[in-house]
Structure formats: structure tokens, C-alpha cells
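For this depiction, one protein chain was excluded, whereas all remaining protein chains were kept in their positions.
Moving on to chain A:
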């Protein structure tokens, strides 16, 4: 009985209701008994945020972008004397990097904005505490989570090559190719990056034997 306008056989809905529950009963339940059975989480689950301290430059982008203001960063400057350099360099040293997971809403913006891949998602989620204050993870604790970071997903074979790859290839090809790649001419660009799958329409005219396109 889907509508008041077209009523089916009387009692059909009642029988269907009984059938649904009976069928569900005979099927196996998909419930995972959590403390006994570890949940099978996908690798990109947002469990907790890990910090790779060596990558952090104290740029403060994460703290500024955090919608909850739950990242606390303190640092000081240190002089590094580089032998052979004209004068001593300055670099930032991280004193404190805390994430308050009682405030964090797991949006992942800090991880998105981090320019140096110092922050990572990990699927670990069992860090509940009796006291809410204990949810403030300091940089040592955040660093320990690094062990649980899953390996990054494999590069999409159909996607563009990463910036680092493209740059390295360009450099390897020599100075002439490097400047040519910056121009918008598609034929040259394609020879610079053979795995690129989206050439400009103008390149269709000339044959590209080293880069056959399967969708044609």
C-alpha cells in the first residue's frame, strides 16, 4: 500500500511487515562486538592527529586555521651557525605543540593546511579519558601517534604527477626544457610529463605514439 489512492489487497501490508521481520531474523547480524572484536577501519579514518615534529616549522598555519582554536603552539628562535655561510641563520624551535581533543571537531583543516606534512591522520581512536583535561595531547604524545599513521595511498595512475616529480623531471631534462614547460604550448608540456592524461585539445592533431590514449 503505497498511497491512499491505490490500496492493494487488504492485509497485504500486514503480511509484508511480518515477512520483513522474519527475513531479518534469519539473516546473520552484522554487529561487531567491539571490545572483543577490533573494528575494521579504513586507513583514512579520522581517529587522532599525529605530529611529525621534525617537519614542523612553527608557521602557525594550523593554529590559525583551526575553527575550534584547539591547537596551542609555543616556540623560540635559535641561531644556527652554518660553516661557510656569511652569517648565522635563524630557525624556529618548537617548544610546545598541544592539541586539545576535547575541543577538536576532527575537521582535518590543520592537516590540510600544513605545508610541510607535519600533521597526519591516524585511525587510532581508543584514547578516551576519565578526566576531560587529559584529552590535551602534548607534542610527545602526538609524536607517538606517528607510529600508527598508515602509509599514504598509492598515487592515482590516472592523476597528474606530483609537483615534486614534475619538477625533478623538468630539471633532469635540462634548462631548455624547463623553460619550455612553463609555456602553455601543449605538445611540449606533454613530452615533459608523459603520464599526464589530459592534454589540451589542440594536441589531438599530432600523433602521440609514446602516449596512447585508451579512451579513443
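Annotations
The rule we apply is simple: contacts are C-beta pairs under 8 Å (C-beta built on N, C-alpha and C of every residue); 3 or more make two chains touch, one makes a residue touch a chain; residues count from 1.
Convention: contacts and distances are computed from a predicted model.
Only one of "Sarcosine oxidase subunit gamma", "NADH-quinone oxidoreductase subunit H", "Thiolase family protein" or "Nickel transport system permease protein NikC" fits the UniProt record of the hidden chain, and that name is "NADH-quinone oxidoreductase subunit H".
Residue A:24 is the one among A:9, A:24 or A:128 that touches the chain not shown. Contact between chain A and the absent chain runs through residues 14, 17-18, 20-22, 24-25, 27, 29-31, 33.
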